[in-house]
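As you look at this complex, bear in mind that one protein chain is not there, while each of the others sits in place.
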Amino acid sequence: MKVARAHPLWLAYLLHRLSGLGLALFLPLHFWVLSYALNDAAKLDAFLTLTEIPLVKLAEFGLVFLLAVHLFGGLRLLALEWLPWSAPQKTWAAAAVAGSFLVSTTFLLQAI
Amino acid sequence: MSEFHLYMAQRLSALVMAPFVIVHIGVMIYAIQGGLSASEILGRTQGSAFWFAFYGMFVIAVSIHAAIGLRTILGEWAGLRGGARDAVAAVIGLGLLALGAQAVWAVTA
Amino acid sequence: MPERDHLTVTVQRGGPDAPMRPQTFEVPAYDNQTVLDVVSWIQQNADPTLTYRFACRVGMCGSCAMMVNGVPRWTCRTHVSKVLDGNAIEVGPLRNLPVIKDLAADMDPFFDKWVAAEGMHHPTRTRDDAIEAIDPVAMERQEANAGIECINCSVCYSACDTVAGNPDYLGPAALQRAWTLYNDAKDADRDAILDAVSGKGGCHSCHSMGSCTTYCPNELDPLSAIAGLKRATAKRFFGGRKG
Partner (left out) sequence: MFSTKDIDRHDTDILILGTGGAGMFAALHAMQSAPEGTKVTIAVKGLIGKCGCTRMVQGGYNVALGGGDSVERHFMDTIEGGKWLPNQDMAWRLCEQAVVRIRELENEIGCFFDRNADGSLHQKAFAGQTADRTVHKGDLTGIEIINRLMEQVLSRPVEKLQEHRAIGLIPTKDGSALAGVLMIDMRTGRFRFVRAKTVLMATGGGPTMYKYHTPSGDKTMDGLAMALRVGLPLRDMEMVQFHPTGLLAGDHTRMTGTVLEEGLRGAGGQLVNHAGQRFMFDYDGKGERATRDVVSRGIYSEMRKNNNPDQEGVFISMSHLGPDFVREKFKGMVKRCADSGFDLAAGKVEVVPTAHYFMGGVVVDVDTRTAMEGLYVAGEDAGGAHGSNRLGGNGVANSTVYGGIAGDVMGADIRSMGALRDPDEDVMAAELARASHPLTRKPELVLPLRKQLQEAMWDEVGVMRTEAGLKRGLGRIAEISDALGDVGVAADNLGFNLTWHDWLNLRSLCDISEVITKAALARENSRGAHYREDFPDPGAMEDSYFTVARQVDGAVEVGREDVQFTIVRPGETVLPEGEPETLVAAQ
């Protein structure tokens, strides 16, 4: 039997989890690429030129988006859990997403 | 470590990371202007005790944080329980720490 | 007058011995009709072996909760028109609990967890003492009052995906009860409460997904109560324990 659950806070939870998961999966790759610098700066450069490709740019945008969304979502949770107020949660969830969009879009605009 | 201590560790590591991530994103936005290059990155970071401490702590925090987070997901979504789950999470945490340490060493040493 | 004269009702049947399977019934439609009435009609007129549970009929006992079109609800207080999907309704047993038969869930795990969360009063006085004077508008009291009308219907427990993924998780209702007691000036053992909610499956397992608060038919807010427990445990950790 299907289960209805698509309300804002649940979506915020899912987004936070998927972004955390995404970041955790990306992280080893990120470390690995940086480690190139150890042996060969040229290799790193070669890799970095890839970032000029639009598709890669988009992926980067996605990554920064994930980081931002996870950051703001995480801060929202920390505030909810540890600060002595519990403001309307939905607004915070929305604000977090909005904030991440803002940051990531800034990043994208800068990158172009 | 009890569930509660894992929780505290995850929240505290998140708190530690929050400023790092903001700075990190900020630096990226600034740095990416005009494209990235290895020398640019390394020029900024190499030999800098500040960036060593910065990224070093970042890596420690993220290893703890992500390992605990993934442990939760393994339990809830993959049905992994008990010692097996803890072991996998520990391996993930140590793996991230090792890779991260290597990367920090690479860019700051 | 009802617009249609029949409803198409799909009921999940089965239990531990027989796998759940859907069965469809045509049920006459009426103006005043709750989901409980629909289920009762099937048992009383179409299939005498259909099992479900109810007692009070008015949203006070929390025995009649079921999944209705994917949402956990008190069926006695849910008017058919509120849930009708076209002309159809799908009814199943509460999620996240073992099924005894058809629409009747086994609520024991829910109540075991209520007790495990120290969800019972720890007395400071006896029947020989006067009743304690308590300021009804004190902050603490307001906080305790917020969750006190819970009727332990398990709707929130069924709505929560953390419960679904983590069988140890105490769940929103039990934790909300713990928070209510934690704020009760009459309760003698706040440390026991915090200990009980800090173990395996305690309040720290909650991801604040808020399905509990969204679906509680009583308009209670377990999400915030659980956040309160997290705050109190963290505070105790840093040494700022409260009286």
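Lettered A, B and C in written order, each chain numbered from 1.
Basically, contacts are C-beta pairs under 8 Å (C-beta built on N, C-alpha and C of every residue); 3 or more make two chains touch, one makes a residue touch a chain.
All values reported here derive from a predicted model rather than from experimental measurement.
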Which of the visible chains would the unseen chain be in contact with across the whole complex? C
Touch as defined at the start, partner being the missing chain; which of C:Met20, C:Cys56 or C:Ala88 qualifies? C:Cys56
Go through subunit C and note every residue touching the omitted chain. 15, 28, 30-34, 36-37, 40-41, 43-45, 48-63, 76-79, 81-82, 100-102, 104, 107, 111, 114-115, 119-121, 123-137, 144-145, 148-152, 177, 181, 184, 186-187
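The rule we apply is simple: only the chains that are shown with their structure count from here on.
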With chain centres taken as the means of their Cα atoms, state the distance from subunit B to subunit C in Å. 39
Euclidean distance of C-alpha centroids - subunit A vs subunit C, Å: 34
Any idea how many Å lie between the Cα centroids of subunit A and subunit B? 14
Shared interface positions of subunit A, touching two or more other chains: 17, 81-82
Where in subunit B do residues touch at least two different other chains? 11
Subunit A - residues contacting subunit C, complex: 1-5, 7, 9-10, 12-13, 16-17, 77, 80-84, 86, 89
In their shared complex, subunit A is touched by residues of subunit C numbered 12, 67, 69-71, 90, 92, 95, 159, 161, 207-211, 213-214, 223-224, 227, 230-231, 234
Subunit C partner, complex, touching residues on subunit B are 2-4, 6-8, 11, 72, 75-77
